[in-house]
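What you see is the complex with one protein chain gone and the rest in place.
So that you can tell them apart, the chains are marked A, B, C, D and E in the order they are listed, and the count of residues begins at 1 in each.
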Amino acid sequence: MRLVTAVIKPFRLQEVQDALHAVGVAGMTVSEVQGFGRQRGHTEVYRGAEYQVDFVPKVRVEVVCEDADADRVVEAIESAARTGKIGDGKIWVVPVEQLVRVRTGQRGSAAL
Amino acid sequence: MRLVTAVIKPFRLQEVQDALHAVGVAGMTVSEVQGFGRQRGHTEVYRGAEYQVDFVPKVRVEVVCEDADADRVVEAIESAARTGKIGDGKIWVVPVEQLVRVRTGQRGSAAL
Amino acid sequence: MRLVTAVIKPFRLQEVQDALHAVGVAGMTVSEVQGFGRQRGHTEVYRGAEYQVDFVPKVRVEVVCEDADADRVVEAIESAARTGKIGDGKIWVVPVEQLVRVRTGQRGSAAL
Amino acid sequence: MHHYSAGDTAWVLASAALVFFMVPGLAIFYGGMVRRKNVLAMLMQNFITIAVVSLLWVWVGYSLAFGPDWGGVGLLGTFHFAALSHIGQLVPGMAGQSVPQVAFVVFQMMFAIVTAALLTGSIADRARLGAFMVFIAAWSIIVYAPLAHWVFSPEGWLAKRGVEDFAGGSVVEVDSGLSGLAIALVIGRRRGWPRELMRPHNVPLSVLGAGILWFGWFGFNAGSALSAGRAGTAFVNTNTATAAALLAWAAVEKWRTGKPTTLGAVSGAVAGAVAITPACGFVNTVGATVIGLAAGALCALAVRLKFRLGVDESLDVLAVHGVGGYVGMLAVGFFGTAAAKGLNGLLYGGGASLLGHQALAVLVTTAWAFGATAAIGLAVHKLMGMRVSPEAEVAGLDISLHEESAYDLEALSIGGRARHGGE
Amino acid sequence: MHHYSAGDTAWVLASAALVFFMVPGLAIFYGGMVRRKNVLAMLMQNFITIAVVSLLWVWVGYSLAFGPDWGGVGLLGTFHFAALSHIGQLVPGMAGQSVPQVAFVVFQMMFAIVTAALLTGSIADRARLGAFMVFIAAWSIIVYAPLAHWVFSPEGWLAKRGVEDFAGGSVVEVDSGLSGLAIALVIGRRRGWPRELMRPHNVPLSVLGAGILWFGWFGFNAGSALSAGRAGTAFVNTNTATAAALLAWAAVEKWRTGKPTTLGAVSGAVAGAVAITPACGFVNTVGATVIGLAAGALCALAVRLKFRLGVDESLDVLAVHGVGGYVGMLAVGFFGTAAAKGLNGLLYGGGASLLGHQALAVLVTTAWAFGATAAIGLAVHKLMGMRVSPEAEVAGLDISLHEESAYDLEALSIGGRARHGGE
Partner (left out) sequence: MHHYSAGDTAWVLASAALVFFMVPGLAIFYGGMVRRKNVLAMLMQNFITIAVVSLLWVWVGYSLAFGPDWGGVGLLGTFHFAALSHIGQLVPGMAGQSVPQVAFVVFQMMFAIVTAALLTGSIADRARLGAFMVFIAAWSIIVYAPLAHWVFSPEGWLAKRGVEDFAGGSVVEVDSGLSGLAIALVIGRRRGWPRELMRPHNVPLSVLGAGILWFGWFGFNAGSALSAGRAGTAFVNTNTATAAALLAWAAVEKWRTGKPTTLGAVSGAVAGAVAITPACGFVNTVGATVIGLAAGALCALAVRLKFRLGVDESLDVLAVHGVGGYVGMLAVGFFGTAAAKGLNGLLYGGGASLLGHQALAVLVTTAWAFGATAAIGLAVHKLMGMRVSPEAEVAGLDISLHEESAYDLEALSIGGRARHGGE
């Protein structure tokens, strides 16, 4: 199995969700993260104290899927998250050795 | 080494923590995430504007452990997190190539 | 490619960021997590109700990098995050099979 | 020398302070309802409104509204009191004045501020600050001051016709509701509305704001008696209608979705306070209760209208203040009773004439507020552009317009560097 | 015609507004102390209480409490003033009335509201809204109104016996404390209490609430003088005792755990204000200081009691208002001094008779509040079920009962879809 992790722009989440649904992904786990990269942060000023905020709010989406589905999942996320502007984010894929559904104790594909 | 990641119901965290302790796990990293899956979200209404909130608050637990301990760790989490109701969550296991304890620079098992 | 994940003390983030920059890392993803380990939490009291808070706020830094760079990245984080006191955190390395830059669709090293 | 009552003056000054406090209350009521990325911009617009209207009021607005009538036609006051000159004189045309005119100036100033501040709710999350300032300044002088003259000044043409508006059902409520609609139409919908999630980012803040509004409304309504001795009736009726409307709104929600909401309940309270505003000195407990129930129910139904019409009048100034104001103004025609004060309405044997005056006031206010506001709004929009760029809207106004971020609630703040004092 | 003082009336109306403001203050004081998932439900209960008690009060409650006594036995008022009829008359039996009765109605209304609202603290995080409404309505009429008649109405049997309760040590404080205990016993413990982490979700909100309470208490206590000229003593004593109690509570915490807490300090302030409530008009600076110190220390110790007893009286209404009320009521028997007003207490040569009256009032209030509240609570619980389902309790009342969520503080709100206006 594979774990696909995507770091995307927050306002693309809904599209990504829909795209994943379209390729048959039934579940995912999402969290809020801060990204640092080519996309610049911004300046904030409070009573003359100027701060450079380096980080940009991003959303991380994690999907565990069958090995065979990984490419499709990556592509679905990719096209749904793309705006073409700097900071669209990254997707990476990691091998998963075991997956368990807690409720039933099912292992592997059955746990999806 | 292995990285065991579990996405569980927040109110089971304490039990999971205790169960991990019982199998000799000395450390873990926990974060708040939003889950999407079979468990339905809920509706919110604000002055007639109705929103479907798809995500359910979950807790992610990450434990790095010896290869040999992975199964025991998974099982400990599994039984502690199980309520038998939809949305109990998933556990997945990923291979880890290196582990470092920052304080001492220890590598591998010694870093646990 | 490799995914280097570090769980560090929050107030070392800036140093880690600088150290990563120094070894040529151009991007990273950061999130707030709660850590449990040798470092003790603290007590809180509210009108006589005493709570033991087990978790300590930590920051997780994730960096995807070339296989060849992984060691350098680990070492950079390690020395920047080290205070020598309990709770300095862990770093672990996981293999990555694919990396994609969403904006351009670039794969692998080109996506960094 | 004219003799003033220290007690009445104490009450009017305390009331003025209470009405002032409604604006920070309104700011957080609205601020809690917008998304996190726009909350400071909302607060900023409210405080800017306080500042701009305050200065305009003492320099010219008050005089236009309450100065000696220009030509005796009841359309506008003169500049006689501009910059508070001649302020030691009596308020023109007002009977039995027991408070110094300067106290009346500050009391009425707070009304001018609150009314203007309400408009921030209609255009939440998308207005440029500079254009907003120009708009709100023009609006306060061109729309508000004349209307205040017509109804609140004893020399105004609607007042002379016998319109009964105790504390501003027309001048404040219908006015802001219709002006809000107009300016919302001018500025256009928020990006993503009504498709995207735009839920309130901090409901407790809004609830506290509503609590402050309720608190301040005692000054607003009971202060309008301009006399401590006559304020009690307005005070109790304000509370009764507000309470009744809270329950009515919650009941409508219970009926429609099965679950009453907290934001709905406090919105109901505001609707009730709005509706009793013109009526509080003219009705009894029965009237206050019925007005509250009606306002709560009707405003609760009215908030869904904008989705039907496709108008992003964002925080429901029309549905709450407009509709509530209509209910209250017309209700005086039914429930007004000479046993309290003023004329008898339809239900107390006074016939339809009072109702007629009230309807006239409502019509005039509707037309004036909508028309004049639309005209000003279009002019400002044309000349300066009232709307931020799409990028700024997506990023949020707080960062885009103000370089600030509302919250930094991480356990340990991370991810930034200081530059020394901005040098 | 009776002559009223505009100054006194201004003070009583301003005080009524201040006391009103205590309820939103209380709502956020309590709201900050509950877990995030229940904060709106707490606010909702408080605002619902305002609405329900307000309406009941003007329609019947006031008349039962302050109407002409039924049969002269001092147990209950008649319906003479129901719906505020005959409100132009004087308050029965009250000497030297310098404010119109309608001002007295609103002032006393706020007391009825605050007292009822305190009970929301005892049953935090688990009550169904409908059943709560029925309970609080019944409680206000059956428990509160008679007690107010007994002590606050000059025609009440305890008042006639010489009980001295300046602003409600018995009627408000002991009453709410014991009623809170009773209803907490009826409704039962929260799931997971006392094992689970239930820490306050927003302490600054609670601290602000406490600040509002302190502010409003000046109206509560000094307003109870019903005269501006005689209010100063009550005002200064209120502040002195509140200040002393804050320090005493902090000192107890310093002694017990080494670290004084902010929530403890402001809870101490509330305890001090509670304790001086019955006494503020009857004592001097020495009395106020000692009462504050005693209340702060004793209430700080009392909050641990519920863990011993295993009673989840969730936000310590008993420990703060009950215990504080006892301290204050009895302290009048010791520190009361005719140099201020009223009779001399034990320490000022007045013997034990005043202390006896105070003890009587405390005993009667304790028995009545606990017994009658338990009876009403059991009846409502039996008939309707006062408690939400276990699932609703785990998910939190905000989502389960109100379909809302208090905060959306993510940098950029995510994870939801709109349905158009709920159609």
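Definition applied: a contact is a pair of C-beta atoms (placed from the backbone, for glycine too) under 8 Å apart; a residue touches a chain by one contact, two chains touch by 3 or more.
Bear in mind the structure is a predicted one, so any value in this text is a computation, not a measurement.
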The listed residue (E:2, E:86 or E:259) that touches the chain absent from the view is E:259
Which residue among E:116, E:250 or E:372 touches the omitted chain? E:250
Contacting the left-out chain: of D:20, D:193, D:249 or D:326, that is D:20
Pick from E:57, E:282, E:335 or E:407: which residue touches the chain that isn't shown? E:407
Even though one chain is not shown, subunit C touches it at residues 11, 14, 34, 41-46, 48-55
Residue numbers in subunit E that touch the chain omitted from display: 5-8, 10-11, 14, 18, 35-37, 98, 194-204, 207-208, 210-212, 214-215, 218-219, 222, 227-229, 231-233, 235-236, 239-240, 242-244, 246-247, 250, 256-257, 259-263, 265-266, 269, 284-286, 289, 304, 306-308, 396, 407, 409
Take the complete complex as the reference. Which residues in subunit A touch the chain that isn't displayed? 44-51, 53
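Here, only the chains that are shown with their structure count from here on.
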Using C-alpha centres only, name the chain that sits farthest from subunit B. D
Distance from subunit B to subunit A - Cα centre to Cα centre, in angstrom: 17
Could you tell me which residues belong to subunit C and also touch two or more other chains? 30-32, 94-95
Residues of subunit D whose C-beta touches two or more other chains: 194, 196-200, 257, 259, 261, 263, 304, 307, 414-415, 417
